[in-house]
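Okay, so here's the structure we're looking at.
Yeah, one chain of the complex is gone here, protein chain that is, but the others are all in their spots.
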Amino acid sequence: MLTYILRRLALALSVILATLVSTFLIFFAGPSDPARAMCPETRCNAQRLEAITKSLGLDKPLGAQFLDYFKGLFVGRDFLYAGDTVHCGAPCLGFSFVTRRSVNDELFSRFPNTVVLALMAAVVFVTIGVAVGIFAAVRRGTALDRTVVGASQVLGAIPYYVLALLVALYPVILWNILPQYSSLSSGVGPYFLGMLAPALILGFVTSASYVRYTRNSMIETLSMDYIRTARSKGISERTVLLRHGFRAAMSPIATILGLDIAALLTGTLITEQIFGVDGIGRRGLAALKAQDLPVIMGTVLIGAVVVVIMNLVVDIMYSFIDPRVRLS
Amino acid sequence: MSDQTLLKVTDLQRHFPFREVQGLRMVRANVKAVDGISFTVKQGQTLGLVGESGCGKSTTSRLVTRLDEPTGGSIEFEGRDITHLKESDLRGIRRDVQMIFQDPYSSLNPRHTVGSILSTPLRVHGLHKGKEKARVQELLELVGLNPEHINRYPSEFSGGQRQRIGIARALAVEPKLIVADEPVSALDVSIQAQVMNLLAKLRNELDLAFIFVAHDLGVVRHFCDQVAVMYLGKIVEYGDKKKIYEAPEHPYTQALLSAAPDINVARGIAPKERIRLVGDVPSPIDPPSGCRFRTRCWKAQDICATQEPPLTSSTADESTRAYREGGVHLQACHFPEVKTNLVAEVERTA
Amino acid sequence: MNAMPEPSAGTLIEESEEQGSTKAPEHQEARTGRSPGQVAWSRLKKDKVAIVCFAIVLFFIIVAIFAPLLYSLESVDPLTGVKADPYATHTELIDFNGLPEVGASSAHWLGVEPRLGRDLFARWAIGARPSLIIGFVAAAASTIIGVTLGLVAGYLGGVADKIISWVIDFFLSLPILLLVLAIVPIMQKSLAGTGDLTADEISQIRFIVLIVILFVFGWMGLARLVRGEVKSLREREFVQAARAIGVPTRQILFREILPNLVGPIIVSASIAVPAYITYEATLSYLGAGLVEPTASWGRTIADAQNLFATYPLWLWPSVIGLSLLVLALSLLGDSIRDAFDPTSRR
Amino acid sequence: MTATADTISTQGAEARNAGDVVLEVTDLTVAFPTEEGLVKAVSNLNYKARLGRTLAIVGESGSGKSVSSMAVLGLHNPKRTQITGSIKLDGLELVGAPATTFQKVRSTKAAMVFQDPQSSLHPFHKVGKQIAEAYRAHHRVSKQVALKRAVEMLDLVGIPNPQRRANQYPHEFSGGMRQRAMIALGLVNDPKLLIADEPTTALDVTVQAQILDLVNDLQKEFGSAVILITHDLAVVAETADDILVMYAGRGVEKGDAKEVLAAPSHPYTHGLLQSLPSTSEDLEELRAIKGSPPSLLNLPSGCSFHPRCDFKSQVEGDACWTQLPEWRPTPGLLNREIRCHLADPVATLNNDEGAR
Partner (left out) sequence: APSANNGGAGNGTNGGNAPVDQAGAALDPNAKGPAPEIQGAKRGGILTVPYASVPANFDPSDQFYQDTAVIFSLTHRALTTYVSREGKQVLVPDLATDLGKQSEDGLTWTFTLKDGIKYEDGSPVKAQDIVFAAKRSFDPDLAANGPTYQREFFKGGADYQGPYKGDKNWKGVEATDDKTIVFHLEKRFETLPYFVSFNQFTPIPEAKDKKADYQLHPLATGPYMFDKYTPGTELILKRNPNWDKNTDPARHDYPDGFHFKWGVDTIKTQTAILASNGDDATSLNWDPIDSSLIPQIEGDKKAQFAEGPSSCVLMVNLDARKIPLPIRKAIAVAWPFDSIHKAGGETTHSFSPASTIIPPQIPGHLDYTAEAAPGFKMNGQGDGNADEAKKMLAAAGYGADKPFELIYYYTNDDDTAQKVNQVRKQALQKAGFKVTDIGVPNAERRKLVGDPKGKYNMLQSPRGWCFDWPSADSIIPPTFGTIALSQGGTTFGNFSDAKIDSEIKRIQQLSITEQGPEWGKMDKWLTETYLLAIPDNNDKGNSVFGTKVKNVVNNPNKGMPDLNDVWLDQ
C-alpha cells in the first residue's frame, strides 16, 4: 500500500515536471513572439521592441529562461521592473506580460471561483446522475429506463455552449428567474445565487454521462455473486440495492468523479465565459487572446497539477473505498 | 519405451521479484514459486505433478516449455541446455516440447477457425508444405473430430471437443514431450474420461513422453508412471506411481491421499486412517524455514524448523511392499514413515 | 449402435472412441457457427435503433458528398442573378445593420447569412464535410496510434510499457482544452510560417492542424484500453500456445491478439467519431477551430450564437445537423458495443 | 472439530424430527427466455429433502443443479424466468409467492452456500458485519448482539481467533476460511434447510476434506436438512444420505446415496461411475460416456439421454426417442426410482460390466 502511494507520488511528480518542461518549450520556444504583441502599434521601433524583449526577460537563452522559471516555482524569483526589484515568492508562476502583475495573484485570486463553480456543478451532476442512474438500472429494460438513457444521450449530443447560451439568456437575463453572476464583493448570498445558473447547466449536462456510468456500474454490480448472497440473507430489496449494490457500484464512479472534478477545474472555461464567472478558465482564455504566455503557462500548470493531485487523491481514496486495494 | 533421458531438470528455480516498502525502506522480495526442483523424464514416460493450488505446478510447466525463464537451475532437453535460450534459438525446442492447457475455452483463439489454429504450427515450422490442409484433417481425425469441421470456429465446439483441438495442435509439430497442465480439470467426468482415453491412446501410438499436471489424484494415478508431489515450490516426494500411492512416506503425501474422497466408501470399503490437515498452505513469499511442511505437520519437531530435509531415498523398512518391488522412491522428510492404508484398495468385483 | 435411427435432432454425437470411423458426427445446431464479429454484425442488423442511426449518418454523408449538387437545386436569385454558392458573398442582400433583407425563398432555402449574404443552405450542406472528415480522419488516426502503442506496451511490458504508460498518464494530466486552444495557433504558425499565405491556404492548414491536434490528444483512452486487453490476452492460454508453438512475436501480436481486439477497437472508434465532431465544434466556438472561408457547422454556430432569436435560420440548422449527427453516431456506437458485448444491453 | 453448538444454536427452535420432509419439490420447471429461444434449465423435477439427512444432487455441468436450488430461495429474476410446478418449503408454497414471502424464508428456513466464496462475499464489508446483517434481518437485536452472534458462528465453523477475523475483509481470508464464513452465514439463522452448491469445488483436496467434515458435523448438531450439490461422486459417497442424479434438467435416478453409487440402475449414473479413473485403476481405458450433454434449447425427444445411451438397443420399439420415461421404482430394488425405459435395468447394467 505504502509502496503504491510512493510510486504514485513519484509518477505524479514526474508528470508535473514533464508538463512544466513541455509547456515551457511549446510556449516559450514556440514561434510566437510576445514582445511584438506587447509593442504599441505605432510606436513600435527596434529599440522599443528590444526594451520590451529585455524587460520580459526574453533576450536570455532559452535554458536560462527555463532555469529562471523553474527556480521561481520552487524558491521564488526577483523581477526587475521600473528600476525596482519585485520579489515573487514560490511557487512563482512569473509576471503577466500584459498586466505586469504576478501570475500568482492573477490566477490564485480567481481559482476559488472556479472551484466553487466546479464543486457546485459536481453536486448537481452527482445527485442527478446517481439518482437517475440507479433508478434506470433498477428499472432496467423498461420504457422509463430507455427514456432516461435516451434523454441523457440527446443532452450529450447538443453542443454544450448552445444550451449554456440559452440558459444564460432566457432564465437569467430575460426572465430574471435566476440571478446573474456577481463577484464575492457584492456579498456571499448574491455570489452563490449567481453561481446557480452556470452550476446548474454545467451540472445538468454533465449528469448525462453520470446517469450512464451509474446505470452501467449498477447493472454490473447487481449481476455479482455477492448480491445473490445478500438476497439469500432475506434482507429487503432496498437494503440489497443500497447497502450492497450501491456501495460497490459507487467505487468506480468515485474514481471518475475525482477525475471529472479535476477536469472541470480547468474545463469550466466555456461556462465561465458564457456566464461571466471570473475563474481561471476565463482568465486563461483572455491570456490566450493576448498571447500572455506566463498566464497561459500558469493556467496550464495549475490544471496539470490539479489533475495529477486529484489522480493521486482518487487513487488513495479508492484504496480506502475498496479494502482489497487498501491492504494489498 | 526406451531408457533414453529426454528431459533433465536440475535444481530449477523461479522467483518472481517484487518491491515493497517496509517501514521506511524499500525492500526486494521474491515469490518463490518454484524453489529448486529436479527430475528427469525419459522417452515415452509420463511424470505426474500433483500438489495443492499455488505450489508451483503451472510455473514448472511453463519453465519446462520455456514460456518463462528460470531464475536458477538448468533444463536440459536431449542433452542440450535450454535454460536460457533466446526466443529465436528456441525454435527447435518448440517442435519437440509442446503444451496442452487447462482451459478449453481460453486456449483456442476465438477468432481463428480450427483449420487456421491447426495449420499455424505447420506454417511456423514449415511442415507438410503444400499439404497443410490434408495434414490438418489428418490431425482432426487423429483426435476423433470430424475432418470436415476445418472451417468452424472454436465456439462451435463443446469443451471436450475443444480440448481435442488443443491436443491436435500440440501434436501438429510431432513433439517428443508434451507438458499437459491440468488438461482435464475443467471437464466433466464423462468428458474427462474421453479425453484421458485419447491421451493414453496417443501416448502409446506415438511413444510420447508426458509431464502431466493434475490435482485429481485419481487421474494422476490412472495416467502416470512416476509421480512428483509438490508442496510450496518444492518436490516433497517423488517416485513410481505404485510407491507413492501404496506406500507414501512423506506426511504431506499421506495427508493428500487421505483427504481425497473415495467413491469406494459407497461400497463399504473405507480407508482405515483419515488424516486431516489443519490450516492452509503458507505464502510462497516467505516460506517456513527448514521443512516447508512443518507448520501443518503433526510430526514436526525442532529439527524441522532448522534443517531442510533433502529429497533422498529413505532407509526403507525391508518389510514394506514398496521396497520389495523396487523402483525409484525419494522423499524429503526428517521422519519418513510408510503408511499403506490410506487408500481403499478394492479389486473390481463383478 | 450407429445404425440406429436418430430421429431427434439437436444432439451431438461424437465418434470419440472408434478411431478412424468415417461416420460424420451429427450436426449440432445449438452452437451457432460464426465468428464473434459475425455474431455482432447479425445482432446489429436486428437492432432498429442502429439501423435508423446508420441511415441518419448515411444521410449526412450523402449530403456532404453531394452538397454542390444539392444547393444547385436552389433557383437563381432574382436580385443577384446568380445561383447559390457557399462562398460567394452578396452584401447587396444585406441591410445597413447587417441583417438580411431577404428571407427563406426558393433561391435561398434557408435564407442568407447576415453581414455577408452567403447562401445558408449551401453553407449548411457543405458544412457537413468538415465535421465528417475531421470526425472520421481523427478517429482513424487516433485509433492507429492508440492501438499500436497499446499493443506494444501491453505485449512487450517492461521498459516499453513503463514509458508508454507514463506518456499516457502524462497526456491525461494535461488540461487539454486549454492546451489545445493555445497550441492551435502556435502549430499553425510553425506549419505556415509567418505571412505569405492566403486565406484559402490558411484555412486548409488549419484543417490539418485541427485533425492532428485532435488525434494527438485523443489516443490515450484507446491505448490504455488496448494495453489492458493485451495484458490480459497475453496471459490467455491461446497466446501461450502460440508462443509454445514458436510463432514469432509480430505474428502473435497481429494474428493472435489483434483480431481479438477488433471489438473494443471498433467500439472505441465509433465512440471517438462523434466525440471529435463535438470537439471541433467546441474549438470553433472558442475561436481555435476552423477559419474563414471554410463552411462548417461549428463555425456557423459560433457566428450565429447571438442571433438565434433574431435570425433563427442561421443558427438552428447547424445545431440540429450537428446534434443529430452526433446523436446518431453515439447511439450507433452504443449499438455496436452492445452487439459486441450483449451483457451491456440496454 | 470442537463445536460448542449447544450453547447457541437451537434455542427456542421447535423440535426437529429427523426424517421430516422440509422441502418438497414437485414438477418444478424453470425456463429462461433468451434471444436464441427458451432455455429449459430444469424440467419436471421432483425431490424431497428431509431433516437430518443430506441429499446430494449430482450431474454434469449445466444439468440444472444450481438453477433448481436457486429457485427454492427465489433468487432468479422473476421477470426473466418462468417457473412452474411446486416448491413447498416447510409447508409453504413458494412458486408464485410474493417477494416478501421469500424475504421471510430466506436464511431462516432455507439458506444457501455458494460455490465460489471469493465472489459470494461482499468485498467491501467486513465478514462479521455480513453475517450479523443476516441475523439482524430476522431478529430484532442491536448491532452489537448481532455481531456477537456472528463471532460465535465464526467460532462454530472452526475459524481460529474469530473475534479478530470478524473484523477483517473477505480477501484477508484464505479460500477455506471464506467457505467456512459462508457456512457460518448460512447457518446464522438456524435454517431447517441448508443448500450447499458445490461448496468445495474451488478448494484444494486437503481443505475440501475439512469443509465436508464441517458440514457433516454441523448437520448433526443442527439437525437440519442439507442439499449438497456436486458433480464429484466420491464426495457424495463420503457425505450424502440420499442422491438425486440429474441429466439435462431432469432427475434420472434417486435413492439411497451409497446404494446408488454401489449399484446404479440408470445407464447415465452407470456411465458416470464407469468414467471415474480411481475405480478402474488397472484398466487400460476408461469407459467414457460418448458424446456430450445436449443443448437445453432443443432437448432430444423422448429420453434426453438416449443419444448417448449404450443400452437403448435393449429397449423394445422406439420408446427411447419418442417417450419421456416417467419416474418409476427400479424393479428389484427398494427405495430406488429411475426414469428409464429399460425393463430390467439392474440386470442389463450388471451384464454390461460383466462383459468387459
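Here the chain labels run A, B, C and D in written order, and each chain numbers its own residues starting at 1.
Please note the rule applied: contacts are C-beta pairs under 8 Å (C-beta built on N, C-alpha and C of every residue); 3 or more make two chains touch, one makes a residue touch a chain.
What you see is a predicted model; the values in this text were computed from it and never measured.
Trainee: The complex has one chain that is not drawn here; which of the drawn chains does it touch?
Mentor: Per the touch rule above, the missing chain touches A, C.
Trainee: Of the residues A:19, A:55, A:229 or A:271, I need the one that contacts the missing chain.
Mentor: A:55
Trainee: Check the options C:115, C:231 or C:255 and report the residue that touches the missing chain.
Mentor: That would be C:115, which touches the missing chain.
Trainee: Tell me which residue among C:111, C:135, C:185 or C:298 touches the hidden chain in the full complex.
Mentor: Among C:111, C:135, C:185 or C:298, only C:185 touches the chain that is not shown.
Trainee: What subunit C residues would touch the chain not displayed?
Mentor: 87-89, 91-92, 94, 96-99, 114-117, 185, 189, 194-199, 202, 287, 291-293, 302-303, 306-307, 309-311
Trainee: State which residues belonging to subunit A touch the missing partner chain.
Mentor: 32-33, 36-46, 51-52, 55, 81-84, 86, 98-101, 105-106, 109-110, 168-169, 173-174, 176, 179-180, 182-183, 185, 273-274, 276, 278, 282-283, 286, 291
Basically, only the chains that are shown with their structure count from here on.
Trainee: Name the chain pair with more contacting C-beta pairs, choosing from A-D and B-C.
Mentor: B-C
Trainee: Using mean CA coordinates as chain centres, what's the subunit C-subunit D distance in Å?
Mentor: Going by mean C-alpha positions, subunit C sits 51 Å from subunit D.
Trainee: Measure off the straight-line distance from the CA centroid of subunit B to the CA centroid of subunit C, and report it in whole Å.
Mentor: 50
Trainee: When the centre of a chain is set as the mean of its C-alpha atoms, what distance in Å lies between subunit A and subunit C?
Mentor: Chain centroid spacing, subunit A to subunit C, equals 26 Å.
Trainee: Which parts of subunit D, given as residue numbers and ranges, touch two or more other chains?
Mentor: 288, 290, 292, in rising order.
Trainee: Where in subunit B do residues touch at least two different other chains?
Mentor: Within subunit B, residues 158, 160-161, 194, 197, 201 contact more than one other chain.
Trainee: Using the touch rule from the top, collect the residues of subunit D that touch subunit A in their complex.
Mentor: Residue positions touching the partner: 70, 73, 75, 79, 99, 102-108, 111-112, 114, 116, 119-125, 133-134, 137-138, 169, 171-172, 182, 185, 189.
Trainee: Would you mind writing out the residues of subunit A in touch with subunit C in their complex?
Mentor: Counting only subunit A, the residues touching subunit C are 11, 14-16, 18-19, 23, 26-27, 30-32, 141, 145-146, 149, 153-154, 156-162, 165-166, 169, 216, 219, 223, 263, 266-267, 269-270, 273, 281, 284-285, 288, 296, 299-300, 303-304, 306-308, 311.
Trainee: Sort out for me which residues of subunit A touch subunit B in the complex.
Mentor: For this pair, the touching residues of subunit A are 2-3, 6.
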